[in-house]
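Data first, discussion second: the structure below is written as C-alpha cells.
Removed from the display is one protein chain of the complex; every other protein chain stays in position.
Moving on, here comes subunit A:
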Amino acid sequence: MEFLEFLGNRADDLLEMGLAHAAIVGAAVLIATVIGVALGIATYRTERPREFVLAITGTFLTIPSFALFILLLGPLGLGWPPVLFALVLYGLLPVVRNTITGLREVDPAVIESAQGMGLNRRQRLLRIELPLAWPVVITGVRVTTLVLLGIAAIGAVVNGPGYGEMIFTGLARVGTPVAVNMVLAGTLGVIVLAVLFDLIFYTVQRLTTSRGIR
C-alpha cells in the first residue's frame, strides 16, 4: 500500500504536526472557555446584555475563516498568533450559549431554596448553579473543540501550526502522486485528534458531573 508507506515515512512529521495542532486548539479552547463562561455568567440574568453577547459571538462564526486569517496578518503577523486569536473568536459562541442555557435551565425552586438557606450570590453561583449547569457547559466546550480542530487546519495559510501545512502543501501539488496522500494524511490526522479530544472530554465530563444529575 502506497499510502501506508507514505504514513510510515512521514510518521515523525505527522506526530509533530499532530502535537502542534492539538496544542494550538487546546490553548484556544481553554481561552475561549474562560472568556465564554465569564461572559455567560455576566449576562445570563439580564435580557439585553445576554442577547447582545449571543449576537456578537454568533457574528464571529459567520466570518469566513480564510478571510479572517488574512485580515489578522496585518496586526498579528505570521505563525500561531493570528491562528490562536481567530480560533478563540470562533470558539466563543458554543461556550457562551451553552453557559447561558445551562444556567438559565437550573430549577428556580433550587435557587430559591439555596437563597432561603442563606447562601449569598457568589455561593449560589459556585456551589449550586455552575455545578448544575456544568454538563451543558462542557457539551458546549466539546462542540467548540470539534469546530476549532477543523478551522485550525486552515490556519496554514498564515503559516499556522498543525496538519494544515500538510494539507495545503498537498493542494499545491495537485496532479502529482504524493498530493492525494498528503491531503489524506492531514485530514486523517485531524479526525484522529477529534476522536482523541472527544474521548478526553467524555472522561472529564463523567468525572466532573455529579452522579445525582447524570
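Following the convention adopted for this analysis, a residue touches a chain if its C-beta (ideal position, glycine included) is under 8 Å from a C-beta of that chain, and two chains touch if they have at least 3 such contacts; residues count from 1.
What we mean here is this: contacts and distances are computed from a predicted model.
Taken from the listed names "Cytochrome c oxidase subunit 2", "Dihydroorotate dehydrogenase B (NAD(+)), electron transfer subunit", "ABC transporter, ATP-binding protein" or "Formate C-acetyltransferase", the protein name that UniProt assigns to the chain not shown is "ABC transporter, ATP-binding protein". Checked against the full complex, the candidates A:P75, A:G118 or A:G175 give a single residue touching the omitted chain, namely A:G118.
The chain that is not drawn here is touched, among residues A:I128, A:V143 or A:V180, by A:I128. Residues of subunit A that touch the chain left out of the display are 107, 109-110, 112-120, 123, 128, 131-132, 210-213.
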